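With one protein chain removed, the remaining protein chains of the complex are shown where they sit.
Up next, chain A:
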Amino acid sequence: MLQAVGDVREGFICPQCHQDMSTMEMLQVHFQDIHMKQSSSTVKGLFSFAKQKIKSVQDNFTNIPNEQTNNYAQYFSSDQNDSSSKPQQIGYIRSYTDRFKKERKAQHDQISIETTRLLLRIEKLISTGENIPKNANTKERRKYEQDIVEWIDDTKVTLCPSCAKSFSLSRRKHHCRLDGFVICDPCSRFLLFSKARYLIEPSTSSLPNGLSLQHSNSLTSLNSTTADDSACKDRTNNEDYLRICLSCQKVLQRRYDQICFKNTQRDEVFVCYEKIVEAKKILDEIHPTYSTMIESLLIGDTKYQIVDAQKLYRQLSTCYDKIDSTSKYISKLADSCLNIDEDDTQSIIRYSALCRNMRMYAIHVLQNFAISTRRVPSEDDVKRAREERKRLIEERIESERAAKAELASRIPLTDSPAVKKKEVSGWRPTIDRNLLVQAQELNPLVQQVYQVTEYIRQAQIAGRLDEVESLKLNLKELEQALNNAQQQENVSTFDS
(Lines give C-alpha, C1' and ligand atoms only; values in the text may rest on other atoms or scores of the structure.)
Protein backbone atom coordinates (compact mmCIF):
# COMPACT_ATOMS: atom_id res chain seq x y z
CA MET A 1 0.00 0.00 0.00
CA LEU A 2 2.84 2.36 0.82
CA GLN A 3 4.17 1.81 -2.66
CA ALA A 4 0.74 2.43 -4.06
CA VAL A 5 0.67 5.85 -2.49
CA GLY A 6 4.00 6.54 -4.10
CA ASP A 7 2.32 6.16 -7.45
CA VAL A 8 -0.14 8.92 -6.73
CA ARG A 9 -0.01 11.61 -9.34
CA GLU A 10 0.39 14.66 -7.30
CA GLY A 11 2.46 17.78 -7.35
CA PHE A 12 2.78 20.40 -10.01
CA ILE A 13 0.82 19.32 -13.00
CA CYS A 14 0.49 21.86 -15.77
CA PRO A 15 -3.17 22.83 -16.12
CA GLN A 16 -2.84 23.22 -19.88
CA CYS A 17 -0.93 20.20 -21.06
CA HIS A 18 -1.07 18.07 -17.88
CA GLN A 19 2.64 17.62 -17.97
CA ASP A 20 4.08 16.74 -14.61
CA MET A 21 6.48 19.35 -13.23
CA SER A 22 8.42 18.49 -10.15
CA THR A 23 8.60 21.92 -8.57
CA MET A 24 6.67 25.12 -8.38
CA GLU A 25 9.43 27.03 -10.19
CA MET A 26 9.64 24.49 -12.98
CA LEU A 27 5.93 24.74 -13.51
CA GLN A 28 6.06 28.50 -13.57
CA VAL A 29 8.87 28.50 -16.08
CA HIS A 30 7.12 25.88 -18.15
CA PHE A 31 3.82 27.72 -18.06
CA GLN A 32 5.32 31.07 -18.95
CA ASP A 33 7.59 29.69 -21.66
CA ILE A 34 5.15 27.45 -23.44
CA HIS A 35 1.64 28.61 -22.78
CA MET A 36 2.04 32.30 -22.07
CA LYS A 37 3.84 32.93 -25.34
CA GLN A 38 0.90 31.58 -27.24
CA SER A 39 -1.53 33.91 -25.58
CA SER A 40 -1.88 37.59 -26.29
CA SER A 41 -0.43 40.39 -24.25
CA THR A 42 -3.78 41.23 -22.66
CA VAL A 43 -3.91 37.82 -21.12
CA LYS A 44 -0.45 38.45 -19.83
CA GLY A 45 -1.65 41.60 -18.13
CA LEU A 46 -4.56 39.74 -16.72
CA PHE A 47 -2.24 37.09 -15.46
CA SER A 48 -0.11 39.41 -13.41
CA PHE A 49 -3.22 41.08 -12.08
CA ALA A 50 -4.66 37.74 -11.14
CA LYS A 51 -1.39 36.85 -9.50
CA GLN A 52 -1.83 39.70 -7.07
CA LYS A 53 -5.36 38.74 -6.37
CA ILE A 54 -4.40 35.16 -5.83
CA LYS A 55 -2.16 36.18 -2.98
CA SER A 56 -5.13 37.40 -1.01
CA VAL A 57 -7.49 34.66 -2.03
CA GLN A 58 -5.03 31.85 -1.70
CA ASP A 59 -5.07 31.79 2.06
CA ASN A 60 -8.78 31.27 2.09
CA PHE A 61 -8.58 27.88 0.57
CA THR A 62 -7.85 24.92 2.67
CA ASN A 63 -5.72 23.46 -0.08
CA ILE A 64 -2.98 24.64 2.20
CA PRO A 65 -3.81 22.86 5.41
CA ASN A 66 -0.33 23.40 6.81
CA GLU A 67 -0.88 27.08 7.18
CA GLN A 68 -2.16 27.83 10.61
CA THR A 69 -3.99 31.04 9.95
CA ASN A 70 -6.89 32.37 11.91
CA ASN A 71 -8.59 34.22 9.17
CA TYR A 72 -12.08 32.96 9.94
CA ALA A 73 -12.02 34.34 13.43
CA GLN A 74 -12.73 37.85 12.15
CA TYR A 75 -16.18 36.77 11.04
CA PHE A 76 -17.18 35.70 14.49
CA SER A 77 -18.18 37.89 17.34
CA SER A 78 -15.49 38.66 19.87
CA ASP A 79 -17.71 40.57 22.24
CA GLN A 80 -16.76 40.30 25.89
CA ASN A 81 -20.35 39.82 27.01
CA ASP A 82 -20.67 37.09 24.53
CA SER A 83 -21.21 33.69 25.99
CA SER A 84 -18.71 32.25 23.57
CA SER A 85 -15.83 34.05 25.26
CA LYS A 86 -16.44 32.09 28.42
CA PRO A 87 -15.67 28.43 28.79
CA GLN A 88 -18.49 26.21 27.77
CA GLN A 89 -21.11 25.62 30.43
CA ILE A 90 -23.68 22.93 30.90
CA GLY A 91 -26.63 23.50 28.59
CA TYR A 92 -30.04 24.68 29.66
CA ILE A 93 -31.94 22.61 32.16
CA ARG A 94 -35.58 22.70 33.14
CA SER A 95 -36.61 21.18 36.41
CA TYR A 96 -40.09 19.88 37.10
CA THR A 97 -39.20 18.39 40.45
CA ASP A 98 -41.04 20.98 42.52
CA ARG A 99 -44.16 20.82 40.43
CA PHE A 100 -43.99 17.07 40.46
CA LYS A 101 -43.67 16.94 44.22
CA LYS A 102 -46.59 19.29 44.65
CA GLU A 103 -48.78 17.17 42.43
CA ARG A 104 -47.65 14.04 44.17
CA LYS A 105 -48.31 15.49 47.60
CA ALA A 106 -51.85 16.46 46.65
CA GLN A 107 -52.47 12.96 45.40
CA HIS A 108 -50.90 11.31 48.43
CA ASP A 109 -52.75 13.50 50.90
CA GLN A 110 -56.02 12.45 49.41
CA ILE A 111 -55.13 8.81 49.56
CA SER A 112 -53.81 8.99 53.05
CA ILE A 113 -57.02 10.60 54.34
CA GLU A 114 -58.96 7.74 52.87
CA THR A 115 -56.56 5.16 54.23
CA THR A 116 -56.47 6.63 57.70
CA ARG A 117 -60.25 6.68 57.86
CA LEU A 118 -60.41 3.00 57.00
CA LEU A 119 -57.61 2.10 59.38
CA LEU A 120 -59.37 3.88 62.24
CA ARG A 121 -62.52 1.92 61.54
CA ILE A 122 -60.60 -1.31 61.33
CA GLU A 123 -58.95 -0.59 64.63
CA LYS A 124 -62.31 -0.19 66.32
CA LEU A 125 -63.79 -3.21 64.61
CA ILE A 126 -61.03 -5.56 65.56
CA SER A 127 -60.31 -4.19 69.00
CA THR A 128 -60.81 -6.96 71.49
CA GLY A 129 -62.54 -5.35 74.41
CA GLU A 130 -64.45 -7.52 76.89
CA ASN A 131 -67.90 -6.39 76.07
CA ILE A 132 -67.43 -6.48 72.34
CA PRO A 133 -68.96 -9.42 70.61
CA LYS A 134 -66.70 -11.15 68.12
CA ASN A 135 -68.88 -13.77 66.60
CA ALA A 136 -69.68 -12.40 63.20
CA ASN A 137 -73.21 -13.61 63.02
CA THR A 138 -74.64 -12.42 66.30
CA LYS A 139 -76.98 -9.51 66.56
CA GLU A 140 -74.78 -7.82 69.11
CA ARG A 141 -71.86 -7.90 66.79
CA ARG A 142 -73.92 -6.45 63.98
CA LYS A 143 -75.11 -3.68 66.24
CA TYR A 144 -71.55 -2.93 67.26
CA GLU A 145 -70.42 -2.81 63.65
CA GLN A 146 -73.26 -0.56 62.65
CA ASP A 147 -72.36 1.84 65.41
CA ILE A 148 -68.96 2.32 63.87
CA VAL A 149 -69.89 2.34 60.20
CA GLU A 150 -73.39 3.20 59.21
CA TRP A 151 -74.78 0.58 56.83
CA ILE A 152 -76.67 1.95 53.88
CA ASP A 153 -80.29 1.07 53.42
CA ASP A 154 -80.26 -2.06 51.27
CA THR A 155 -83.94 -2.10 50.32
CA LYS A 156 -83.46 -0.04 47.19
CA VAL A 157 -80.30 -1.80 46.02
CA THR A 158 -81.26 -4.47 43.53
CA LEU A 159 -77.92 -5.04 41.77
CA CYS A 160 -74.52 -5.73 43.20
CA PRO A 161 -72.49 -2.59 42.44
CA SER A 162 -69.37 -4.48 41.53
CA CYS A 163 -70.62 -7.38 39.39
CA ALA A 164 -73.98 -5.84 38.39
CA LYS A 165 -75.90 -9.07 38.99
CA SER A 166 -79.29 -8.86 40.64
CA PHE A 167 -79.71 -10.06 44.20
CA SER A 168 -81.91 -13.05 44.82
CA LEU A 169 -82.38 -15.77 47.33
CA SER A 170 -79.20 -17.45 46.23
CA ARG A 171 -77.37 -14.14 45.82
CA ARG A 172 -77.89 -12.45 49.12
CA LYS A 173 -77.05 -8.92 50.12
CA HIS A 174 -74.07 -8.26 52.35
CA HIS A 175 -72.58 -5.12 53.76
CA CYS A 176 -68.98 -4.01 53.64
CA ARG A 177 -67.94 -3.53 57.23
CA LEU A 178 -65.67 -0.64 56.36
CA ASP A 179 -67.88 1.66 54.32
CA GLY A 180 -71.33 0.11 54.73
CA PHE A 181 -72.02 -0.48 51.05
CA VAL A 182 -73.95 -3.43 49.74
CA ILE A 183 -72.19 -6.26 47.91
CA CYS A 184 -72.85 -9.85 46.99
CA ASP A 185 -70.92 -12.71 48.48
CA PRO A 186 -68.70 -13.53 45.48
CA CYS A 187 -67.62 -9.88 45.36
CA SER A 188 -66.74 -9.77 49.00
CA ARG A 189 -63.22 -9.87 50.32
CA PHE A 190 -62.33 -11.09 53.78
CA LEU A 191 -59.78 -9.41 55.93
CA LEU A 192 -58.53 -11.55 58.77
CA PHE A 193 -58.04 -9.80 62.08
CA SER A 194 -54.40 -10.79 62.25
CA LYS A 195 -53.70 -9.20 58.91
CA ALA A 196 -55.74 -6.17 59.76
CA ARG A 197 -53.63 -5.70 62.83
CA TYR A 198 -50.52 -5.86 60.69
CA LEU A 199 -51.89 -3.10 58.49
CA ILE A 200 -52.39 -0.86 61.47
CA GLU A 201 -49.11 -1.53 63.18
CA PRO A 202 -46.65 -3.12 60.79
CA SER A 203 -43.70 -2.52 63.09
CA THR A 204 -44.94 -4.16 66.27
CA SER A 205 -46.99 -7.05 65.04
CA SER A 206 -45.43 -9.28 62.51
CA LEU A 207 -47.34 -11.07 59.83
CA PRO A 208 -48.59 -14.50 60.77
CA ASN A 209 -46.30 -17.21 59.66
CA GLY A 210 -46.52 -18.33 56.10
CA LEU A 211 -48.03 -15.15 54.85
CA SER A 212 -44.93 -13.00 54.80
CA LEU A 213 -43.28 -15.54 52.59
CA GLN A 214 -45.87 -15.39 49.86
CA HIS A 215 -44.43 -15.14 46.41
CA SER A 216 -46.11 -11.94 45.43
CA ASN A 217 -46.67 -8.92 47.51
CA SER A 218 -50.33 -8.94 46.70
CA LEU A 219 -52.83 -8.45 49.45
CA THR A 220 -55.25 -10.80 47.72
CA SER A 221 -53.39 -13.54 49.46
CA LEU A 222 -54.31 -11.65 52.57
CA ASN A 223 -58.02 -11.34 52.09
CA SER A 224 -59.03 -13.90 49.60
CA THR A 225 -62.37 -14.55 48.06
CA THR A 226 -64.73 -17.11 49.33
CA ALA A 227 -63.97 -19.26 46.38
CA ASP A 228 -60.39 -19.36 47.48
CA ASP A 229 -59.47 -22.42 49.47
CA SER A 230 -57.37 -20.66 52.00
CA ALA A 231 -60.15 -18.23 52.77
CA CYS A 232 -62.60 -21.01 53.32
CA LYS A 233 -60.14 -22.57 55.56
CA ASP A 234 -59.68 -19.33 57.37
CA ARG A 235 -63.38 -19.02 57.82
CA THR A 236 -63.67 -22.53 59.06
CA ASN A 237 -60.58 -22.08 61.14
CA ASN A 238 -62.67 -19.81 63.25
CA GLU A 239 -60.34 -16.93 62.81
CA ASP A 240 -62.22 -13.70 62.94
CA TYR A 241 -62.52 -11.72 59.78
CA LEU A 242 -64.12 -8.60 58.32
CA ARG A 243 -66.18 -8.62 55.16
CA ILE A 244 -65.04 -5.74 52.96
CA CYS A 245 -65.80 -4.50 49.47
CA LEU A 246 -63.46 -4.23 46.51
CA SER A 247 -62.80 -0.51 46.74
CA CYS A 248 -61.81 -0.72 50.37
CA GLN A 249 -59.66 -3.70 49.54
CA LYS A 250 -57.87 -1.60 46.93
CA VAL A 251 -57.05 1.13 49.42
CA LEU A 252 -55.79 -1.40 51.94
CA GLN A 253 -53.81 -3.23 49.30
CA ARG A 254 -51.98 -0.02 48.50
CA ARG A 255 -51.19 0.44 52.18
CA TYR A 256 -49.95 -3.10 52.35
CA ASP A 257 -47.72 -2.67 49.28
CA GLN A 258 -46.19 0.43 50.74
CA ILE A 259 -45.38 -1.35 53.95
CA CYS A 260 -43.79 -4.11 51.95
CA PHE A 261 -41.83 -1.62 49.88
CA LYS A 262 -40.38 -0.04 52.97
CA ASN A 263 -39.58 -3.32 54.62
CA THR A 264 -38.03 -5.16 51.73
CA GLN A 265 -35.01 -7.02 52.79
CA ARG A 266 -31.83 -5.70 51.36
CA ASP A 267 -30.00 -8.02 49.08
CA GLU A 268 -26.80 -9.51 50.30
CA VAL A 269 -24.95 -7.75 47.49
CA PHE A 270 -25.80 -4.36 48.87
CA VAL A 271 -24.84 -5.28 52.39
CA CYS A 272 -21.54 -6.51 51.05
CA TYR A 273 -21.03 -3.47 48.95
CA GLU A 274 -21.51 -1.30 51.98
CA LYS A 275 -18.52 -3.04 53.52
CA ILE A 276 -16.48 -2.11 50.48
CA VAL A 277 -17.58 1.50 50.75
CA GLU A 278 -16.62 1.55 54.39
CA ALA A 279 -13.22 0.05 53.75
CA LYS A 280 -12.63 2.46 50.92
CA LYS A 281 -13.48 5.38 53.17
CA ILE A 282 -10.86 4.28 55.64
CA LEU A 283 -8.37 3.80 52.83
CA ASP A 284 -9.05 7.30 51.57
CA GLU A 285 -8.48 8.67 55.06
CA ILE A 286 -5.32 6.80 55.93
CA HIS A 287 -3.64 6.86 52.59
CA PRO A 288 -2.46 10.50 52.52
CA THR A 289 -1.02 10.25 56.05
CA TYR A 290 0.72 7.07 55.13
CA SER A 291 2.20 8.61 52.03
CA THR A 292 3.64 11.59 53.89
CA MET A 293 4.98 9.25 56.53
CA ILE A 294 6.85 7.15 53.99
CA GLU A 295 8.05 10.28 52.28
CA SER A 296 9.48 11.65 55.49
CA LEU A 297 11.08 8.33 56.43
CA LEU A 298 12.79 8.09 53.08
CA ILE A 299 14.42 11.48 53.40
CA GLY A 300 15.74 10.51 56.79
CA ASP A 301 13.48 12.69 58.88
CA THR A 302 13.04 11.51 62.43
CA LYS A 303 9.52 12.80 62.87
CA TYR A 304 8.01 9.32 62.33
CA GLN A 305 9.25 5.90 63.27
CA ILE A 306 9.16 2.80 61.12
CA VAL A 307 6.78 1.23 63.61
CA ASP A 308 4.22 3.95 62.93
CA ALA A 309 4.41 3.34 59.24
CA GLN A 310 4.16 -0.39 59.72
CA LYS A 311 1.10 0.04 61.86
CA LEU A 312 -0.58 2.16 59.23
CA TYR A 313 0.47 -0.19 56.51
CA ARG A 314 -1.18 -3.04 58.35
CA GLN A 315 -4.37 -1.02 58.56
CA LEU A 316 -4.16 -0.25 54.87
CA SER A 317 -3.67 -3.83 53.93
CA THR A 318 -6.58 -5.02 56.07
CA CYS A 319 -8.82 -2.57 54.21
CA TYR A 320 -7.27 -3.73 51.00
CA ASP A 321 -7.92 -7.35 51.82
CA LYS A 322 -11.43 -6.57 52.91
CA ILE A 323 -12.27 -4.88 49.62
CA ASP A 324 -10.69 -7.71 47.71
CA SER A 325 -12.38 -10.53 49.55
CA THR A 326 -15.78 -8.84 49.73
CA SER A 327 -15.78 -8.04 46.06
CA LYS A 328 -14.70 -11.56 45.25
CA TYR A 329 -17.59 -12.79 47.31
CA ILE A 330 -19.92 -10.48 45.42
CA SER A 331 -18.69 -11.77 42.11
CA LYS A 332 -19.46 -15.26 43.35
CA LEU A 333 -22.96 -14.14 44.19
CA ALA A 334 -23.37 -13.31 40.53
CA ASP A 335 -23.57 -16.98 39.72
CA SER A 336 -25.81 -18.06 42.54
CA CYS A 337 -28.60 -15.49 42.05
CA LEU A 338 -30.48 -16.13 45.24
CA ASN A 339 -34.18 -15.43 45.54
CA ILE A 340 -34.76 -15.12 41.83
CA ASP A 341 -37.18 -17.25 39.88
CA GLU A 342 -35.37 -19.37 37.41
CA ASP A 343 -37.67 -18.27 34.60
CA ASP A 344 -36.91 -14.64 35.23
CA THR A 345 -33.86 -14.57 33.00
CA GLN A 346 -33.81 -10.80 32.72
CA SER A 347 -33.51 -10.42 36.45
CA ILE A 348 -30.77 -13.00 36.57
CA ILE A 349 -28.82 -11.21 33.87
CA ARG A 350 -29.30 -7.90 35.61
CA TYR A 351 -28.27 -9.27 38.97
CA SER A 352 -25.12 -10.91 37.73
CA ALA A 353 -24.15 -7.85 35.70
CA LEU A 354 -24.50 -5.79 38.84
CA CYS A 355 -22.28 -8.14 40.81
CA ARG A 356 -19.63 -8.32 38.12
CA ASN A 357 -19.55 -4.55 37.75
CA MET A 358 -19.08 -4.15 41.48
CA ARG A 359 -16.15 -6.50 41.36
CA MET A 360 -14.66 -4.57 38.46
CA TYR A 361 -15.06 -1.34 40.34
CA ALA A 362 -13.39 -2.84 43.37
CA ILE A 363 -10.50 -4.13 41.29
CA HIS A 364 -10.07 -0.68 39.87
CA VAL A 365 -10.00 0.90 43.29
CA LEU A 366 -7.45 -1.66 44.43
CA GLN A 367 -5.28 -1.06 41.41
CA ASN A 368 -5.23 2.63 42.07
CA PHE A 369 -4.15 2.12 45.63
CA ALA A 370 -1.65 -0.52 44.69
CA ILE A 371 0.04 1.88 42.33
CA SER A 372 0.15 4.78 44.71
CA THR A 373 1.06 2.90 47.88
CA ARG A 374 4.75 2.48 48.57
CA ARG A 375 6.00 -0.23 50.84
CA VAL A 376 7.35 0.56 54.26
CA PRO A 377 11.09 1.06 53.93
CA SER A 378 13.28 -1.42 55.74
CA GLU A 379 15.29 -0.60 58.88
CA ASP A 380 18.44 -0.42 56.83
CA ASP A 381 16.92 1.95 54.31
CA VAL A 382 15.79 4.29 56.99
CA LYS A 383 19.08 4.02 58.81
CA ARG A 384 20.94 4.83 55.66
CA ALA A 385 18.64 7.71 54.89
CA ARG A 386 19.09 9.09 58.35
CA GLU A 387 22.84 8.77 58.24
CA GLU A 388 22.88 10.46 54.90
CA ARG A 389 20.81 13.27 56.24
CA LYS A 390 22.96 13.56 59.33
CA ARG A 391 26.05 13.67 57.15
CA LEU A 392 24.51 16.39 55.02
CA ILE A 393 23.60 18.46 58.04
CA GLU A 394 27.07 18.04 59.50
CA GLU A 395 28.62 18.98 56.22
CA ARG A 396 26.55 22.08 56.09
CA ILE A 397 27.42 23.04 59.62
CA GLU A 398 31.05 22.34 58.87
CA SER A 399 31.07 24.47 55.78
CA GLU A 400 29.28 27.22 57.62
CA ARG A 401 31.82 27.13 60.37
CA ALA A 402 34.67 27.24 57.88
CA ALA A 403 33.09 30.14 56.08
CA LYS A 404 32.56 31.95 59.33
CA ALA A 405 36.15 31.52 60.26
CA GLU A 406 37.19 32.75 56.88
CA LEU A 407 34.97 35.73 57.19
CA ALA A 408 36.26 36.53 60.62
CA SER A 409 39.84 36.35 59.49
CA ARG A 410 39.28 38.45 56.39
CA ILE A 411 37.06 41.23 57.48
CA PRO A 412 37.70 43.33 60.46
CA LEU A 413 34.22 44.69 60.22
CA THR A 414 32.65 42.45 62.79
CA ASP A 415 31.56 45.39 64.88
CA SER A 416 28.47 45.90 62.71
CA PRO A 417 25.51 44.54 64.65
CA ALA A 418 23.81 43.38 61.51
CA VAL A 419 26.70 41.15 60.61
CA LYS A 420 26.70 39.57 64.04
CA LYS A 421 23.07 38.81 63.80
CA LYS A 422 23.60 37.11 60.51
CA GLU A 423 26.21 34.83 61.95
CA VAL A 424 23.93 33.75 64.68
CA SER A 425 21.21 32.72 62.36
CA GLY A 426 23.56 30.63 60.29
CA TRP A 427 23.51 32.74 57.16
CA ARG A 428 26.45 34.83 56.20
CA PRO A 429 27.29 37.11 53.37
CA THR A 430 30.66 36.80 51.75
CA ILE A 431 32.79 39.58 50.56
CA ASP A 432 33.99 39.77 47.06
CA ARG A 433 37.71 40.05 47.38
CA ASN A 434 38.12 42.03 44.21
CA LEU A 435 35.71 44.48 45.63
CA LEU A 436 37.78 44.67 48.78
CA VAL A 437 40.97 45.27 46.90
CA GLN A 438 39.32 47.96 44.99
CA ALA A 439 37.72 49.37 48.06
CA GLN A 440 40.91 49.58 50.00
CA GLU A 441 42.04 52.40 47.87
CA LEU A 442 38.93 54.30 48.71
CA ASN A 443 37.82 56.28 51.61
CA PRO A 444 37.01 53.89 54.49
CA LEU A 445 33.50 55.24 54.54
CA VAL A 446 33.02 54.49 50.86
CA GLN A 447 34.57 51.12 51.46
CA GLN A 448 31.97 50.37 54.05
CA VAL A 449 29.15 51.49 51.75
CA TYR A 450 30.37 49.05 49.17
CA GLN A 451 30.46 46.26 51.61
CA VAL A 452 27.02 46.89 52.97
CA THR A 453 25.59 47.13 49.46
CA GLU A 454 27.14 43.79 48.72
CA TYR A 455 25.66 42.31 51.89
CA ILE A 456 22.25 43.57 50.92
CA ARG A 457 22.53 41.96 47.56
CA GLN A 458 23.46 38.64 49.07
CA ALA A 459 20.86 38.88 51.75
CA GLN A 460 18.27 39.47 49.08
CA ILE A 461 19.39 36.43 47.20
CA ALA A 462 19.18 34.39 50.36
CA GLY A 463 15.73 35.75 51.00
CA ARG A 464 16.51 37.23 54.41
CA LEU A 465 14.15 40.12 54.24
CA ASP A 466 14.49 41.36 57.82
CA GLU A 467 18.22 41.52 57.43
CA VAL A 468 17.89 43.39 54.17
CA GLU A 469 15.82 45.91 56.05
CA SER A 470 18.30 46.47 58.80
CA LEU A 471 21.19 46.54 56.37
CA LYS A 472 19.42 49.17 54.35
CA LEU A 473 19.12 51.29 57.44
CA ASN A 474 22.84 50.91 57.97
CA LEU A 475 23.46 51.85 54.41
CA LYS A 476 21.40 54.97 54.74
CA GLU A 477 23.34 56.06 57.78
CA LEU A 478 26.58 55.41 56.00
CA GLU A 479 25.49 57.35 52.95
CA GLN A 480 24.42 60.19 55.18
CA ALA A 481 27.81 60.18 56.81
CA LEU A 482 29.50 59.97 53.45
CA ASN A 483 27.48 62.84 52.12
CA ASN A 484 28.32 64.95 55.08
CA ALA A 485 31.98 64.16 54.68
CA GLN A 486 31.92 64.93 51.01
CA GLN A 487 30.07 68.16 51.55
CA GLN A 488 32.60 69.20 54.07
CA GLU A 489 35.31 68.32 51.64
CA ASN A 490 33.60 70.29 48.88
CA VAL A 491 33.05 73.22 51.08
CA SER A 492 36.65 73.19 52.13
CA THR A 493 37.88 73.07 48.53
CA PHE A 494 35.46 75.77 47.63
CA ASP A 495 36.70 77.85 50.43
CA SER A 496 40.23 77.56 49.33
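Basically, contacts are C-beta pairs under 8 Å (C-beta built on N, C-alpha and C of every residue); 3 or more make two chains touch, one makes a residue touch a chain; residues count from 1.
Simple rule for what comes next: contacts and distances are computed from a predicted model.
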Record lookup, UniProt, unshown chain, options "Histidine-containing phosphotransfer protein", "Ubiquinone biosynthesis protein", "Vacuolar protein sorting-associated protein 45" or "CASP-like protein" -> protein name "Vacuolar protein sorting-associated protein 45"
Contacting the left-out chain: of A:Tyr313, A:Tyr351 or A:Tyr450, that is A:Tyr351
Only one of A:Arg94, A:Lys139 or A:Arg375 touches the unshown chain, namely A:Arg94
Touch rule applied to chain A and the missing chain gives residues 1-5, 7-16, 21, 24, 27-28, 31, 50, 53-54, 57-58, 60-65, 68-79, 81-97, 99-101, 103-104, 107-108, 111, 254, 257-258, 261, 264, 266-267, 270, 273-274, 277, 339-341, 344-351, 353-354, 357-358, 360-361, 364
